[in-house]
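Here the complex is missing one protein chain, while the rest keep their positions.
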Amino acid sequence: MLRQCGTTLLFETRGRGLVEITRHVAEWANGSEIQEGVLTLFVRHTSASLVVQENADAEVREDLDRFFARLVPDGDPLFRHRDEGSDDMPAHVRAALSGVHLSIPVAGGRLALGQWQGIYLWEHRLRPHQREVALHLVGD
Amino acid sequence: MLRQCGTTLLFETRGRGLVEITRHVAEWANGSEIQEGVLTLFVRHTSASLVVQENADAEVREDLDRFFARLVPDGDPLFRHRDEGSDDMPAHVRAALSGVHLSIPVAGGRLALGQWQGIYLWEHRLRPHQREVALHLVGD
Partner (left out) sequence: MLRQCGTTLLFETRGRGLVEITRHVAEWANGSEIQEGVLTLFVRHTSASLVVQENADAEVREDLDRFFARLVPDGDPLFRHRDEGSDDMPAHVRAALSGVHLSIPVAGGRLALGQWQGIYLWEHRLRPHQREVALHLVGD
């Protein structure tokens, strides 16, 4: 018999960069005792995103953030929306490019992540923020 | 007891740019009377996309579109696929960068969007088009 559960997890970021949240998400999913199903994650903000990335070498995440900083420069004169700071509109663009939601199957009681995959909350603002991630799991 | 429902919504775009569809999507989801669950949206085209973005200042969407127009220029000589116009291949690239689907949890009878989040259909072609968005909702 299929069933579902949901929650909202809160994370503190330390300014721009990727924060690994795999363990927190997996602990909540494991607690549901759902063995087979699908997990949805959704970040409730417009200047943060959710990505699956390599969990081995921290330089990967630093390079990723460095690439995005070059691609979408803070204070770019192209942008007219500047009232909330020079890093605000770039944060919205970075969120559009990297995405605000993830869907990950659950199989054999585990998230179907590959060996080198972790789940990351990506803070795009320069300052620390508290971020809400809504989770939903359906399965049995 | 879990149940599901689905539909296809049609939207008219007025050429390149973001069209807010939050209200239409929420009305359909509310009509299902599903209180907890997860909503999937999927745009059935290769030159439009679906994004969650800031719903307050219209300049954010204009800046977003302006950034994408600079990143993926119309008529870029890099592109060989030109038969359908100088904005066609850029539209496919823009769709790959921003995504054609969204998954949003439903909690307490409402889409779990943050306060500043809206759902947008992003038209990437210069001319107006009619676009189909397939919706699916599972929950109870």
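Each chain carries a letter (A and B) given by its place in the written order, and its residues are counted from 1.
We adopt the following convention: contacts are C-beta pairs under 8 Å (C-beta built on N, C-alpha and C of every residue); 3 or more make two chains touch, one makes a residue touch a chain.
Bear in mind the structure is a predicted one, so any value in this text is a computation, not a measurement.
**Q** For the full complex, which residue in B:24, B:66 or B:101 touches the chain that was left out?
**A** B:101
**Q** Among A:25, A:48, A:89 or A:104, which one touches the chain that has been omitted from the display?
**A** Of these options, the touching residue for the absent chain is A:104.
**Q** Which subunit A residues touch the hidden chain?
**A** Against the missing chain, subunit A presents residues 2, 36-38, 51-54, 57, 59-60, 62-64, 66-67, 70-71, 97-99, 102-107, 112-114, 116-117, 138-140.
**Q** List the subunit B residues touching the unshown chain?
**A** So the residues of subunit B touching the unseen chain are 2-4, 6, 8, 40, 42, 44-46, 71-72, 76, 78-81, 83, 89, 92-93, 95-97, 99-103, 132, 134-136, 138.
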